[in-house]
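Below is one structure, written out as structure tokens, with a few remarks after it.
The complex is shown incomplete by one protein chain, all other protein chains being positioned as in the whole.
Think of it as A, B and C in the order they're written, each chain with its own count starting at 1.
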Amino acid sequence: MNALDLLLSLSALMLLAAFLFGQTRVYPWLAGILFTGQLVLLAGSDLPMAAGVGLEIFGQQVGWQLDGFGRYFALITIGAALASNVYMGGEWGERYQADGHSLRWLHAALAGNVLAMLLLLSSKDLIAFFIGWELTSWAGFLLMAQGGERALRAALRYVPYAMGGAMAVLGGLVLTLSWTGTLDLLELSRVMSTLGNGQLALLLALFAIGFSIKMGLLPFHLWQAPAYAEAAGPGTAFLGAISARMGLFALGILLVKLMTLSRVADLAFIDGLFTARDLLAWVAALTIVLPTFTALKQNDARYLLAWHGIGQGGYMLLGIVMGDATGSAGGLLHVFNYATYQAALVLAVFAVMHRTGTADLNSLGGLVTRMPLTFLVMLLGIIGLAGLPPMNGFVSKWLVYRSLMVEGRPLLFLMTVIGTLGTILSVYKLIHNTFLGQLRAEHEHIREAPWSMTVPMLALVILAFVTGVAPGLALSWVAEAQAALGLPVLAYTLGGIESPRGSLDMLWIVGVLFAGFGIGALLFYGAGGRSKRVHQLDNYAGGHFLSADVRYHYSDHFYAGLMHRIGPLYRGSFTWLESAVASATDLAASLMQAWYRQAVPALTLLVAAVLGLGWMVWR
Amino acid sequence: MMHILIELAVMPLVAFTIGMFMVLMMRKIAAKIQRRVGPPLLQPLYDIVKLYAKKTQSSHGLLHDIGIVMAVGGYIAAETMLPVPGMNGIADKAGLLTLAYVTMIPSLGLALGVGQCANPNGSIGIARALTAMLAYDIPFVVIIFGASWFYGSNNLIEVIAAQQAGGIASWGVTKMPLLAIAGLFTLYAMLGKQPFEIYVAPAEIATGPMVEMGGKHLGGLFVMQCFQLFTASAVYVSMFLGGGENWLFFILKLFAVVAIPMSMAFVFPRYRTEDVLAVVWRWPMVLGLAGVWLVMH
Amino acid sequence: MSTLQSIPVVATKAEKPSGGTGNLLANVFDELTAFCRSRSLFMLHYCTGCGAIELPPAMTSRFDMERLGIQPMVTPRQADILLVTGYVSTKTLKRIILTYEQMNSPKYVIGICSCTVNGGMYWQSYATAKVLADYMPVDMYIAGCMPRPEAVISGLRELMANIRAGRSDNWRDYYRRYDHYLGNQQRLFGENWQTPTDVIGEARHYGQFGPETLGEHTALLERHQTPLLPFEMRLGLGGEKTGVENKGDKR
Partner (left out) sequence: MKLAASPPNNVSASLEFLLQEIPGLRTKWAGPRRLRVDLPAETLPALLELLKGRAGYVHLSAISCVDWPTQNEFELVYHLWSYELNVLVMAHIRIPRDPGVYLSVYDLYHPAAFFERDIHEMFGLYFEGSPDMGKFILTEWDGPPPMRKEFDSEAWVMNQFEWQDYRPDWLAEIEAKGGGITTRPQDIRKDGKP
């Protein structure tokens, strides 16, 4: 019973326990202890953690083994699960049950997700990988479908995507087996790069389509925002934090370990000018920009954050595709950074929903005086999401920028900066419409979210702040993942990176920043005279007398000027593409149906069988 | 170590005094264009001392105060990353890109403070200010990319050393003329004077973000304006005009860089928000990208 | 002009520098702030009556107020001087009082044109307030049925001299004799007249609470107005307590 077996059996046990007595008060404590146990077990044990059990299908060895890359993702998975579990165990869970939903299924879905992801992350060969991949898809569907009718509809929209992706991955797996004769990841990493360009291109196409559907890259991203936004509270936090990053894990293995980035660069469309690697980089860059500016237009806080989830995925893929030490470190670190503040932001939005009953940005406002802790969480979360010092989001984005600058890719650099600025605009809209501005009369008596909600949120945000001030802590895990994947490892210090061509020392930057704030506070509170708090209606309104029933708050159509300029660019071409593909498949299906249902079905079957036999014999 | 702590205290003070005289120059240029006498020499100092000496101030909450503290504090931190003759502060630990991001923190802090004032004029002003930031930051970052690619590093000390090595011939403005022009245009948009001051439109949205700022809050914003002028011009001088060999040349360059846009500013009316986007995304962006292409090939 | 000074403007005695020659630093600091206050005046951009047409010429190139350090500012929070120019109609007086209370002290009111002195040309009208000094402390009068820009600027220079000498702290009078002013206001606007500013709270907060701040008129105000207490940031944590504990907000 070595470490990995213990880990997997623990999560299987938790799945069983959740299924049996998930709705009781004791389960969240048990789950919390088990999750922390798993975390300690994972962090403590040395690598690679091989699993005892193994089976043999079609003469292929199927086994599980966790290396540095897998462990990095596993740590984030279990951390996100722990945060949402604590959130579920508290008052939110009671309210969820009171509304008639089953808390047992939600806990079971969460535990099932963790188990499936651990299986996927510790797969030693492609079959185990595929098993893990399918389990993760279905567990994800289970978690998305909970929480009401709209959630179910959004989850059902995900199913065709998932099945299409699974078929693509299965096709790729079969082709790899037939071409290389082996499925073990270690051997594949040696053998696969020797395949011919055409074969590699087909394999890349199949696998990349399958993995990017799960990760929500550009053409296949439409399902992710509604599915993640409509899911139940902590489920959204878990999904947003890590579930989409399984696609990134798979892409990382495919691009770097199996095919090696240099071989991917050889697959050139226009030789020398635009290679497959550039294509992936540009898909990642467009994934950064377009979903971020769609998020800018959303009027529901959950959808805004879900669209940002898709957008931030682009940074991670771009970092890995760049392949150099700083870029890949930035991409991988962004997975961790993003998980911390995205989970905190989503939990904050659901805390606001818990108290006010709505997440619609046009019917909130001024909650900072009533929910200060939730405001603090959202403030630090949006600073992280926007990628500003002192939060950790800045470090990973800086690393990606640094690699783009060193590699000399101006247009990609431009797209990432447009994405970052779009994020800054939309996160300010989020915090302004929810917490700032005029407090509505009906929200004057709401209270701060209960401890069971604020504690996990604050823990996540403090974690984000600490790894922002001292990025070295997170970079150690990232370096381990880079080594396991075969990427050049980043030389990091506790504060950031040291290099004559431009270094980053967050300890000094954040220190100077807070010193500046101290001097500013000294100047403000010391030099300035006494100031008195005034009511929100004691406000300048051009000489007009304000009263509580007058809605004196600007929140709808927040960036009107910007929308005048870029409004016409929102043509919804991807939704059109999706509906076109859907109607094409409908047409094909109805044709098949018509062809099959005509007068003599038996005759067509006979002809088809004969033709098949002839083809088999002839080949 | 002690040496750096002294610098951390002195650099913001130097930046503030130079910034104050830049504000004075700006108001004098405006006056001379309108054939007026213009304010006396120490007018910015009088304004700031009077605002801080106000006896009653109205604040809309803790966040309103913290917004102003962040606005002033953020710029104090940004000054320490800008090398000036004789003092390098922590410029080697934080490059050009980090400086661009640290200067965003004051505007975010101000945005939060104005948000709590619960005044739609302020919120509309902030929405326009962030849109203007989206407009001018993209060409600005393209220029940073070009400059750091040309000098091979985005550590400002290296950039200045490379320029001062060969005298005027090796200045950024001679080596990268297109980027320098685009940089000047972006600097002009960054300073927020006509025609790019849609977010402080006095008649339309009652000076936008400053609508509920009185006494020490407004004093904080005046201090921030001084820092903003100094930072923008110092970054431009460090990137394109060879930084400061000695204090005299450095100050002359700073004032020249601010004087050019300001002498054009007060004859213009005001762009609408979408037109600011159109202008800044067309001219400086095209020039910047062309400059970067030239630098890279 | 001479008897204009004789109008009983509420001349508060100059703030004696505290502690005599003992702490020289305090004197120097007060001296500096008084000088800067006089050299940097922000004039509120609010034209209440016809006299305001004389202000733009005072600001533009011919007379240029900016060399005296006077700038027009848009909102009451940023402004120091409230120029009440021309006749004060009852409707405008409500807005003038609201604006005056929103300004940050030390603030000054200048009554331009004769209509603010004794009703001027509209003394017979039922719709105008006759004496501005009844409703708020006035620091300076500039007579004339629209005084020319020279007169406006000489009035402003006179005000600057008063500020420099510390003789123009009339804003304290509004807090110290609030009952008197409120009485006059209620006499014109009726009993349920109230402004969103909590003047009594501010008087207490800034230590300007005098014996005459409260009186029968403020008692009348108390009955009608539910004072707007600012929303304090609070952590109403804990379980499903009923909303009773924040009764304090409503008082």
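The criterion applied here is as follows: contacts are C-beta pairs under 8 Å (C-beta built on N, C-alpha and C of every residue); 3 or more make two chains touch, one makes a residue touch a chain.
Predicted model, so just to flag it, every value in this text is computed and none were measured.
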- Message: For the full complex, can you list every visible chain touched by the one that's not shown?
- Response: C
- Per the whole complex, from C:A127, C:C145, C:A161 or C:A219 the residue touching the absent chain is C:A127
- Query: Which listed residue, C:I96, C:V109 or C:A143, touches the chain dropped from view?
  - Reply: C:A143
- Contacting the left-out chain in the complete assembly, out of C:P106, C:G119 or C:G166: C:G119
- Those residues of chain C that touch the unshown chain are 1-4, 7, 90-91, 94, 117-119, 123-127, 129-131, 133-134, 143, 187-189
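The criterion applied here is as follows: only the chains that are shown with their structure count from here on.
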- Query: Graph of touching chains, which shape: line, ring, star, complete, other?
  - Reply: complete
- Comparing B-C against A-B, which pair counts more contacting C-beta pairs? A-B
- Note on the structure: Taking each chain's mean CA coordinate, chain A and chain C are separated, in whole Å, by 57
- When the centre of a chain is set as the mean of its C-alpha atoms, what distance in Å lies between chain B and chain C? 36
- Note on the structure: Note: chain C residues in touch with at least two other chains are 75, 77, 102, 202, 206, 230-231, 233
- Multi-chain contact sites of chain B, meaning residues that touch two or more partners: 53-58, 60-61, 206, 211-212, 215
- For the chain B and chain A complex, residues of the former touching the latter: 8, 12, 52-61, 63, 65, 68-78, 80-81, 90, 92-98, 101-102, 104-105, 108, 111-112, 115-121, 123-124, 126-128, 130-131, 133-134, 137-138, 141-142, 145-146, 148-149, 152-155, 158, 198, 206, 211-212, 215-216, 219-220, 223, 272-274, 276-278, 289, 292-293, 296
- Item | Touching residues (chain side chain B, partner chain C) in the complex | 27, 31, 34-40, 43, 45-47, 49-50, 53-58, 60-62, 202-203, 206-207, 210-215, 218
- For chain A, which residues count as touching chain C in their complex? 366, 368-370, 372-373, 439, 444-448, 450-451, 530, 532-540, 543, 545-546
